[in-house]
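Structure provided below as structure tokens; questions to follow.
Of the protein chains in this complex, all but one are displayed in their positions.
Moving on, here comes subunit A:
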Amino acid sequence: MNQILPYLPESFQQFLHRMPENDRKMLEEIRCRTEWPLELIVSGQKWIPADDMEMPVFHKEQAKQMLQKISKYSLYTLEEELKRGYVTVPGGHRIGLAGRVITEHGHVLRLRDVTFFNIRLAKQKIGAALPLVPYLYNRQRWLNTLLIGAPQTGKTTMLRDMARLISEGIPDRYISSRKTAIVDERSEIAGCVDGVPQNRLGMRTDVMDACPKAEGMMMMIRSMSPEVMVVDEIGGSEDTAALFEALNAGVTVMATAHGFTFDQLSHRPSIRPLIDAQLFDRYVILSRRLFSNKAGCRLTILDQLGRKMTATEGIWH
């Protein structure tokens, strides 16, 4: 939280300081839209301030300044980020950007006038994946797993904690640590800044940051000899090909994919071959639940053929 504050305009900083402590802890997103009041997402819902507090308005000049501050007054350092539309800042927080796009030959060249900001606060939840361990670890090895969930259900949080558990091992349960490789295309799992992970990932983790997944997976297999490979949001057909390659090379894969249900996912042409070939041993479906205003999620675990094994629930905060 304190890492994010300096980027915000003065009035926003003061506002966040006056916010009730409990709500501030549960803050998930800070959204700034030019000429509109600040929006805060707390526990998955829009936060309504008390009557005596008024949301400060985000002005055009402030938008410009914010981008300058994010780039440390060196906009040329953000070229790649302005093309992708988000920036990862120290602490692993991600700032999504939107605005006017410049194109060249029909491809996005970069964002020019950035007027919308979405600051997603990264919160590493140490131990979030512990309930999954009994289902995903069998006979001295981790099983190939696909985590399925809609946006904001905590797929990445879960995956990050899986990566940590795998590379740290769990001595209490006699699970030894493994060489782990993360291909982090969107800098979300490790939250790297200048190639150094900001999140706790265990000491046996190698990270290929901001690398296209398909190529990154091949690079990792060739160069780093991982035992477990962790990738986020597989989807494209190249990803599928690379996954086949990885699984055939004897590397365990932990991946996530967007989707609400298993059936829905199995209709996606790029994912279908993976399911048909039964490459994944376990599927974990995440869905968001609110427990008396606390964010949490429901986990459903399916086996190789998509049959339900068990369901469990967890509260995060």
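Observations, loosely collected:
As a convention for this text, a contact is a pair of C-beta atoms (placed from the backbone, for glycine too) under 8 Å apart; a residue touches a chain by one contact, two chains touch by 3 or more; residues count from 1.
Here is the rule we go by: contacts and distances are computed from a predicted model.
One chain of this complex is left out of the view, and of "Stage III sporulation protein AB", "RNA polymerase sigma-70 factor (ECF subfamily)", "Carbon monoxide dehydrogenase" or "ABC transporter ATP-binding protein", the protein name its UniProt record gives is "Stage III sporulation protein AB". In the complete complex, the hidden chain is touched by one of A:R24, A:R110 or A:K125, namely A:R110.
Of the listed positions A:K25, A:K72 or A:K308, the one in contact with the omitted chain in the full complex is A:K72. Subunit A residues in contact with the hidden partner, per the touch definition given at the top, are 6, 65, 68, 71-77, 79, 82, 110.
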